[in-house]
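Beneath this line is the structure, given in structure tokens, with notes to follow.
The complex appears here minus one protein chain, its other protein chains still in place.
For chain A:
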Amino acid sequence: MNRLRLWLLAVGGAGLAALLVAACLDLPGFGGRHHPYGDRAVQASLARHTANTISSVNFDQRAYDTLGEMSILFAAVLGCVVLLRQARDEHRAPPEPAEVARPVRRYALLVLPVALVTGLYVVAHGQLSPGGGFQGGVVAATALHLLYLGADYGALERVRPLGVYETSDAVAVCAYLVLGLASVLAGTAFLANTLLPYGTFNTLSSGGAVPLLNAAVGMEVASAVVVLLAHFLDQAVEIEEEHGS
């Protein structure tokens, strides 16, 4: 069987590699001037006063794709909650308080607020500068986990009521969907960015619904990452297999 597997891998891999190399030779040259989609996307973004074109693509032009992507994260987190639950032959043990080196503790507690604010800033300025809900959400969520490095798991658990984060994850998805459905109720297309004024270009309130959808995604990602890490950390730190099983 091992032999067969290696042969298959060799032949299949070589065939696919040859195909990909041949395809790459047919790709358009690097740095060309022809970008039909890019040109259209930038125009559409400027027309709706969104300074960051990527956010305009994510939360306006292709907001429906983003709905799918945030649902993937939502479903992945829900799936992990279900799969990483405590099995019948496992039990919970309170984690031991851990000794942390003084410099690590000082550094972590110092950086924590800075990282948290950075995350929120990146979310809030998604429509203006590089960044947005996905990136900022991850930064904000990881900031909280500096507490695990700087203090111990017990301290992290105290600032992290999981139920609240699970609910806010779901509420954020609801908010995104409700914003989309509002435009259907108003008689236009799902997720149409036509209800709110577009505001002044390059200010926080510009872009119509873009900042709102962006904030919903930021909230979803931050909560989802917290919940996800919590369940993996639980497996590593708290949940133990029963002895003798």
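Just so it is clear, a residue touches a chain if its C-beta (ideal position, glycine included) is under 8 Å from a C-beta of that chain, and two chains touch if they have at least 3 such contacts; residues count from 1.
In this section, contacts and distances are computed from a predicted model.
Comparing "Peptide/nickel transport system permease protein", "TOBE-like domain-containing protein", "ATPase" or "Multicomponent Na+:H+ antiporter subunit D" against the UniProt entry of the hidden chain yields the protein name "Multicomponent Na+:H+ antiporter subunit D". Within the complete assembly, A:76 is the residue of A:76, A:93 or A:204 that touches the hidden chain.
Across the interface with the omitted chain, chain A contributes residues 1, 4-6, 8-9, 11-16, 19-20, 22-23, 25-28, 34-37, 40-41, 44, 57, 60-65, 67-69, 71-72, 74-76, 78-83, 85-89, 163, 166-167, 169-171, 173-174, 177-178, 180-181, 183-184, 187-194.
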